[in-house]
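Here the complex is missing a single protein chain, while all its other protein chains stay put.
Going in written order, the chains are labelled A and B, and every chain counts its residues from 1.
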Amino acid sequence: MTEKADVVVIGGGFMGAASAFFLRQRARSVILLERGLIGQQASGVNFGNVRRQGRYLPQLPLANRSRAIWSRLTELIGTDCEFLATGHLRICYRREDVGELEAYATHAREYGLDLELLTQRALIARYPYLGPEIVAASLSPQDGHANPRLAAPAFGRAARSAGAQIHENTEVVGVTRSGEDFLIESADGRRFSAPTLLITAGAWATQLSAQLGETAPLVVRGPQMGVTEPVPYRVEPVVGVMTNDPREVIYLRQVTRGNIVFGGGGRGPADATARRAYVLPGNILNQFRQLGRLVPDIRRLNLIRVWSGIESYLPDDCPIMGESPTVPGLYYAFGFCGHGFQLGPGVGETMAELIDTGTTEIDLAPYRIERFAEAAPIALPEVELSE
Amino acid sequence: MNRFVRLAEHDRAEIRFRIDGRGVTALEGDTLLTAMRLNGFILRWSEFSDGPRAGFCLMGACQDCWVTTAEGGRLRACSTLVANDLSILTTPEVE
């Protein structure tokens, strides 16, 4: 027997779960297939940054759309996923980088994102715990952070409550097109079909798209995350470093319970097939040094846990999102290059809109899958701009 | 009031240190946990408002006995020997 719906979504990460939820909002019937549990991979292991500033500027309309949803989570899905609009502080250590912060703020304003530039003196007054090496910062007051372990599963539960058929522990082994429909077969022999297919399978997405004749140069990496023991709540904004030196990249946030979550400083190896990713001990020790530069008092604390997971990256650090150029009814949203968490709700709403109405106001041209077939291969950027 | 009870090994050098600003004594070779419990102090307050804690496993596994020094440092009381001039706070530093 084949289970049918308007849309089959393969991949129950944040993008897939949010898409399923918003498709139900538009009364489309949805089947979501997830190999493990909802939100276990990149969606669940990332830093939890709800950050717009510093993004690729043309991505801001999508990020703004997403940000608006973050404020409405409780009403939409029944939980706030620990989202707090604490502000996001992007700092730099060098006078010569201040111009870049200023230029970004100028351009961001055109996209409706207002940033506040802070001098060293203003920073010390407002955030006395920051280190003396910091020369300036850009504050995005309405950005913040949330709990990635909760967000995608919460969307999954909300989608299910709204009528989506969510099948966890369901590994897709075959995707074919037959007439107007896609036929999807799982490892245990179940079959699903729909006239519309959305692939949101992260690091595993191209294994599926290749079966329909399209691919992209996806590589997998493991973020290097850690968390300290709890201490009294003091560091309100998310703080991240803007730098051209990958070893200097560090970002941190304190949850109200007190733990300080951090990441950055290069990524680790990951194996999509074995579903394993590694935190390199040398990276941890480098992170310690960088944390001390950012918030010197953190040197008094203990690291209590590190983790990684499987994230997928594309050569130009932008995701693949939109409709297939060659297969009617096929849609993609994957490869978010380590900065998909903030975008999750917006991607879900945009994909649902696109699938439901055939169009969206969000410009998806930069995210076309065919861009890699057209361009010469680009080396993965050395600089880590994302979290 | 629960406190540790010293049953033997009384013949050791005296150590003087401070807990919450109060001068207290212990013997050389006492762990910080032992010294604090002999003096009837708890070690810390739970970060999550469920009351005082006084350590649990004494073998460095449960991590229940991390105390704060007056300088803001952290010590695992069961695996740290008490020393002269230590100054311990049982409540976390107030911002």
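The rule is simple: a contact is a pair of C-beta atoms (placed from the backbone, for glycine too) under 8 Å apart; a residue touches a chain by one contact, two chains touch by 3 or more.
Heads up, the rule we're going with is that contacts and distances are computed from a predicted model.
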Answer for the undisplayed chain, UniProt naming, from "FAD-dependent oxidoreductase", "Circularly permuted ATP-grasp type 2 domain-containing protein", "Sugar ABC transporter permease" or "Cytochrome c-type biogenesis protein CcmE", is "FAD-dependent oxidoreductase"
Among A:16, A:44 or A:87, contact with the omitted chain is made only by A:44
Touch with the missing chain holds, among A:17, A:30, A:306 or A:352, for A:306
Residue positions on subunit B contacting the omitted chain are 1-9, 11-13, 28-31, 34, 37-38, 42-43, 46-64, 66, 74, 76, 78, 81
Where subunit A meets the chain that is not shown, the residues are 37, 44, 149-150, 153, 157, 228-229, 276, 278-282, 284-285, 288-289, 291-292, 298-307
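What we mean here is this: only the chains that are shown with their structure count from here on.
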Separation of the C-alpha centres, subunit A versus subunit B, in whole Å, is 44
Subunit B contacts subunit A in the complex at 47-48, 63, 66, 72-74, 92-95
Interface with subunit B, subunit A side, in the complex: residues 229-232, 234, 257-258, 297, 300-302, 304
